[in-house]
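Heads up: the structure comes next, in structure tokens.
Yeah, one chain of the complex is gone here, protein chain that is, but the others are all in their spots.
All chains are identified by letter, namely A and B, in their written order; residue positions are counted from 1 within each chain.
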Amino acid sequence: MTAGQRRPIEDRPFVWLAPLFLLLAVLYLYPLIDVTRLSLTDATDAATPAHYTFASYRSLLGSSEFLAMTRVALIFVAASIAGQLVFGLLIAALVCAGERRRLPGAALVRAIVLVGWVLPGVVIGIIWKLLLDESGAGIIAYAASLLGGRNPTFLSAPGPALFWVTMANIWRGTAFSMIMQYAGMKTVPPELYEAATVDGAGALQKFRHVTLPSLRGILLINLVLITIATLNTFDMVLPLTGGGPGRATEVVALYIYHLVFSEFQFGRGAAVAVVLMAIGLALSACYARMLRRERAA
Amino acid sequence: MNRRHTLFAVLAVVALMPAGIACADQYGSDSAPIHISWQMQPTQSPKSSVPTVKDYYQSHIEAWVKAHPDVMLDVTFNSTDINASMTRMQEQAATGRAPDVAMLDSFFLSRFYQFVQPLDRFYGPDQVDDFVAFARNGMRGPDGKLKALWVNTDVRVLYYRKDLVANPPKTWDELIAQAAELSKRGLTGYLYPGGRGEGAVMEHLPMFWAQGGELVDAAGKPVFGEGRNRAAMLNLLGFLKRTIDTGASPNRVVNYRFEADLYPEILQGKVAMFLGGNWMAKQLRELGDKSDWGVAPIPLMTQGDPVTAAGGWTYAVFTPDAKKQAIIVDLINSLVADPAAMAASTAALSNLPTRMSVAQGDSAYVKDPTVHGFLTLLRYARARPGAAIYPSISTELQVAMSEVITGQQSPEAALDQAWHKLAQ
Partner (left out) sequence: MAGSAAIYAGYIVVALIFLFPLLWVASLSLRPMAELFAFPPRLVPEHPTLAAYRDVLAGSPLARYLLNSVKLVSATVLCALAIAVPSAYALSCLRFRRPLLKPVVMLGMLAVQLISPLVIALPLYRWFSGLGLINSHTAVVLVYVALSAPFATWMLTGFLDTVPVALDEAARIDGCSRLQSLLRVLLPVMLPGLAATAILLAISTWGQFIVPFVLLTRSDLYPVSVGILDFQSSMDSVSTHLLAAAAILSALPAMLTFLVLQRFIVGALTAGAVKG
């Protein structure tokens, strides 16, 4: 090929990427632009004409429901992060320890934990709803009564409802955290542990001073992924509480859904969606940077 | 190894699907020249889980289709979330994509007045006059034209266990006193739907109306947060709070969105009194319940004439095609609207007829003493307001009620929140 010749068409990456780009442009980018445009209107149902205005954003900031929903989302995300990271670590450590001693069953335990990841979110919501039946026939209610509880309250009061929704979310998400942590732990060079043993470190100290620092990158990545997944949660909460009691478990996505499909407030729903999208984009950028740093390390 | 495992997995999945997949969503043959799209409510269709209902609709629809070989019925079903179903249908109607005929819940009918076809040429004034007053008013749109046929209805009552309650309470105070006493003995004194569902609001509207409260004015504007109406609503919310605070009712009532959500707990045998609909008596028996239930009017704030709320389903026609309209009317008449059909269908549903000729008629069903008792309550029954804003009012009241029950808000704060939301 001489310097002046144009590259043959098959060498140009964008030819190969064209179908993907076309699909994304039509079915992803265009809707993203459209939702941003809708958020700048006061659109309601399809029949009413819409005008351009900042009113949707303004009314959001003033609405008490938006503030309540933000509070719920913050608690939900923070607790989910803590729970999933901690349990993921514990289980990954457990499985690794078992594998190191060549105890059979590690693969089985891993598989069982992954059940939470494989099940569709809707089914998980339904399963937990059935578990948390508050009448006498519910199994957890029965266990609570054996331990002395008189009036089991799981989903019928705001605090407990948010607690149990978070528990169900942790149950669901620990699997992925565990796999990430597990993969990370397997790549820690055994020499580090040997050196620690020589230095007289016990199991707990090895964990604190060898395992955790090595996993720092993965933990951070995990944190970002959990945040996003939890913020986007919709399918599990719908059958579990539907956002109730009242609005106590109305997470962001449910809030948007109610705004748009129950109250026909397309403009305001779009505004919240744009906020959600902005957060998703910001976290993606964080994730990408962390990945690059991790790969370089 | 992997390939064999994959094959096994695929076979296992396929084996889970039976040879004949149930999908009776089409009646009549594809080649029939006339296609009619019909959106049905599952609980009043061949898909109902109640055997008498399922048999009734299945056999009658099949017979009708056989007698009309030039028609194919393409049936789809509402989802179990009534609000979402009706809202979606509203959207479809607004974009011109409504089915030819649909079953609409009576409280949502007002949102469709502008979209449905008038049926006046099919039903003369004496036909319409045969319907009970609240049904007549609901079926007529603001322009006086007949918009739908309201083919069945129901009423709400207090059910009480005859072996646990000697004299059913007539007022709130009596109810709370008796229920709290029973709860102390380890039973559930008084159960009701208190969650986010239309059932919760509807069961309690009689208590509101009896005090003279109104949800909307004559023009359809919300007025429930003003003046005497506000006082009545605050009394109602205060009563609900008292049921929880005194232990008369457990706070899990906030999980019960519809009357049917009460069945599991009732079947466990520890419920002494509950607020429910007339159809529940027969259904409980069919579900295996052995208790002896008495029926009494809903307890009100002070003694007085009974008040109850009447619901039910309507049939509305969307297609402008005159020929299709005539066929659809024939179908509706033979299925649920003609006197004989209404008598048979309401008997199958254990609901109440909306034609007075049927209510005062000779069928064994209306002569049954329990049913007769429910029919006399129809005289004191009110339907929900036929204003387009009603579903939104109901949603806000559901939120208010559940927040008062869980203690998240005081009755005043909850009502103010609902009122400000809607007064915009």
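Just so we're on the same page, a residue touches a chain if its C-beta (ideal position, glycine included) is under 8 Å from a C-beta of that chain, and two chains touch if they have at least 3 such contacts.
Small disclaimer: the values here were computed from a predicted structure and weren't measured.
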Displayed chains contacted by the hidden chain, counting the whole assembly: A, B
Touch criterion as defined above, residue of B:43, B:153 or B:183 at the omitted chain: B:43
Sole contact to the chain not displayed, among A:130, A:195 or A:212: A:130
Residue, one of B:29, B:59 or B:79, that touches the chain absent here: B:79
Contacts of chain A with the absent chain, listed as residue ranges: 10-17, 19-20, 23-24, 26-28, 30-32, 34-35, 38, 46, 91, 94, 97-98, 101, 103, 105-116, 118-123, 126-131, 135-139, 142, 171, 176, 179-180, 182-184, 186-187, 218, 221, 225, 228, 231-232, 234-235, 238-239, 253, 256-257, 260-261, 266, 269-270, 273-274, 276-277, 280-281, 283-285, 287-288, 291, 294-295
Residue numbers in chain B that touch the chain omitted from display: 2, 5-6, 8-9, 12-13, 16-18, 21-23, 25, 42-43, 47-50, 53, 76-77, 79-81, 88, 91-92, 95, 97, 257-258, 260-261, 263-265, 267-268, 279, 283, 286-288
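One rule holds in what follows: only the chains that are shown with their structure count from here on.
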Centroid spacing, where centroids are CA-atom means, of chain A and chain B in whole angstrom: 38
Residue numbers on chain B that touch chain A, as the complex places them: 83-84, 87, 91, 94-95, 195-196, 250-255, 264-265, 268, 270, 392, 395, 399, 402-403, 405-409, 417
Chain A residues touching chain B - in the complex, by the definition given at the top: 45-47, 64, 133-137, 151, 153, 155-158, 242, 244-248, 261-263
